[in-house]
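Okay, structure first, notes after.
Moving on to chain A:
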Amino acid sequence: MDPINWHSFFFLLFALAASLFAVAVVISSNVVRMAFFLVMSLGAVAGLFFLAGADFLGSVQLMVYVGGTMVLLIFGVMLTARGPFVSMQTGAGQWIMAAIIAGSLLAVLLQTALNVETWRTPAVAGHKTGEGETVSPGVDAENTATPLGMGLLGIRTHRLEPENTSRRDMAGYLLPFEIVSVHLLVVLVGAAYLARAKRRRNEEE
Partner candidate 1 sequence: MKIENMLKQLEDRYGRWITGSNAEVIDPWIEVAPQRLPEAARLLRDEPEWQLNMLHCITGVDYFEPDEKKAAKVDWQPHVEVVYHLSSMVHNHRLVVKVMLPRWKDGVEGQLPELPTVSDVWSTAAWHEREVYDLIGVRFTGCEDLRRILCPEDWEGHPLRKDYRQPPEYHGIKTG
Partner candidate 2 sequence: MAEYLASFLGPEWQWIAYAFTAVFSCVLLLALVVTAAAAFTWAERKVSARIQDRLGPTRVGRRFGWLQSPADGLKLLCKEDLIPAAADRFLFRLAPYISFCTAFCVFLALPFAGGFVALRLNTAAFFILAVAGLEVFGVILGGWASRSKWSLYGAMREAAQVVSYEIPLGLCVVIPVMIAGTMDLVAIGNDQAGWFWNWYLFHDPFTFVTFWIYVTCAVAGANRLPFDMPESESELVAGFMTEYSGFRWSVFFMGEYASMFALSGLGAILFLGGWNGPIPVVALIGDGVSLTGGLVPVPDGRTAELAAVFLGNLVGMTNFILKATAGVICMMWIRWTLPRLRIDQVMTTCLKYCIPLAAAMLLGAMLWTYTFPGGVLGALRPAPSAAVDVPSRSHAPHGNALHGNALSRRFASFRGSTFQASGSHAEHGNQVDHPVAVAFRSRQEN
């Protein structure tokens, strides 16, 4: 009896959980339940990361997304939920429209996913070792977060650039990272300012 490939079993379990909770977010009418299902689906995604052995990324996902959604839940939903917002009823027409759009997007995604050659069979999911026994990537205990951290500091430990190539000095990706964060900050401040002023103007009309 071919041994059950436990790795893909858990993978499917978490994937299913993530998607089902995502669907639950859409279906449920109570805002707080929506936020709760969102948190559970993001938690399931964090589970996927852990399953893939990327525990650093799993923790980041837990802290950033799930923590972030929680803060959103508190300050965005609980403190402002007044009367009409707590339960949002969606009309039948909107359901049909949503179903069409979602269905088409799902079809596109499935179609692209399926014709990628290497993802076709679950057996391939774990990376092959010599004697065909599937060792799930998570077991290899040696991939640590250190290269990640030092990559950030500008020392690409995986590929030490030979000095004759032009990109010798800018080995790391620190610079792009900083630019993106400053950019995001600017966008945030702008959005906050616009939101406040706009509220005043439409109160006047």
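We take it that contacts are C-beta pairs under 8 Å (C-beta built on N, C-alpha and C of every residue); 3 or more make two chains touch, one makes a residue touch a chain; residues count from 1.
As a selection rule, all candidates are chains of the complex that A comes from, given by their letters.
Just so you know, these numbers come straight off a predicted model, no measurement behind them.
Candidates 1 or 2 all belong to this complex, yet only 2 touches chain A.
Contacts from chain A toward candidate 2 in the complex involve residues 3-4, 6, 30, 32-33, 36, 39, 55-56, 58-60, 62-63, 66-67, 70-71, 73-75, 78-79, 131, 133, 141-147, 155, 157-158, 160-163, 171.
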